[in-house]
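And now, chain A:
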Amino acid sequence: MGERVYIFKGFERFWHWSQAGLIMFMMLTGFEIHGTYSIFGFERAVNYHNIAAWSLVGLWVFAIFWHLTTGEWRHYIPSVEKVLVIARFYSSGIFRNEPHPFKPSQLNKHNPLQRLTYLGVLLFISPLIWITGWLYLFHGEWSAWGLSVLQLEWVAIGHTIGAFLMLAFFVSHIYLVTTGHTPTSQIKAMITGWDET
Partner candidate 1 sequence: MKSVKPIAAAVLLTLLGASFSASAYDADWKRGRIYYRSVCTSCHVAMPVGSINPSTKTMAEWSSYIQADKHAKGKDTVKQYVSKSYRASIKSANKAAEKFAEVPDQELLDDIKAFLIKGAKDGEAPASCS
Partner candidate 2 sequence: MGLNSLRQSAGCVLAVLLYLFSVSALAVDEPKPLKLTTTADHSKFKELQREFQSGPEVTKACLTCHTEAAGQIHRTKHWKWEHLNPDSGQTLGKKHILNNFCISIASNYSACTSCHIGYGWKDANFDFSVKENVDCLVCHDTTGIYKKPPGLAGNPVIKDMELPPGSGKIVKGIDITKVAQKVGKSSRDTCGACHFFGGGGDAVKHGDLDSSMAAPDRELDVHMDATGLDFTCATCHKTSSHDVAGSRYTPTAMDKGGAHIRGKEDNSNPATCVSCHGNGPHKKEERLNQHATKVACQTCHIPAFARGGVATKMNWDWSTAGERDAEGKQVVRKDDKGRVIYESRKGTFTLGENVKPEYFWFNGDVNYTLVTDKIEKSEGVIRINWLGGSPTDGKSLIWPVKVFRGSQPFDPINKTLVKPHTAGNDDTGYWKNLVWDKAVEAGMKDAGLPFSGQVDFVKTEMFWPITHMVAPKENALACVECHSKNGRLTGIQGVYIPGRDANKLIDTIGWGIALLALLGSLGHGLMLIAARRKHQGE
């Protein structure tokens, strides 16, 4: 075994897994609301989706507070430097059993490609889903808020686009997690907080 680095702090792990659970559940219920399949029945799917959404709101309030007060938000500052190196690694080096060009540390836990991806999720997918989701939730208030020009269809389409992007991210994320040192090493890291390299 190589050296062990404590990367993911307790709250961060809690945040990650509860968010993962909520997002998976919201994709499950969301696509049922979208009419893709029937599991819970429309009414329950909507209610579950809303409960999960409010839970996620609560979780985010804590997560944002945590990121701001601990300075952890800096892990999402994009660095263009070395992005190509990482991209090259995943597209060819990884197949030649080259070592990962990035060593995570407490000060720098995400590789540049991760930083970029997570930032994309945070700055594009999440706001898209959040904003359209809130509008969806408060459909009845639109005219009171001066938003009568909005069409539910546009909002729904925006929300659906967000959902598909989240799904694509989810699939890739699950896969990339297994490409670590061993297929489960990265999952273990997110459970215990310790990264073994």
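The criterion applied here is as follows: a residue touches a chain if its C-beta (ideal position, glycine included) is under 8 Å from a C-beta of that chain, and two chains touch if they have at least 3 such contacts; residues count from 1.
Quick note on selection: all candidates are chains of the complex that A comes from, given by their letters.
Keep in mind it's a predicted model, so treat the numbers as computed, not measured.
One candidate from 1 or 2 touches chain A in this complex, that being 2.
Across the interface of their complex, candidate 2 is touched by residues 33-35, 38, 41-43, 46, 90, 94-97, 139-140, 151-153, 156-157, 160-161, 163-165, 167-169, 171-172, 174-176, 178-179 of chain A.
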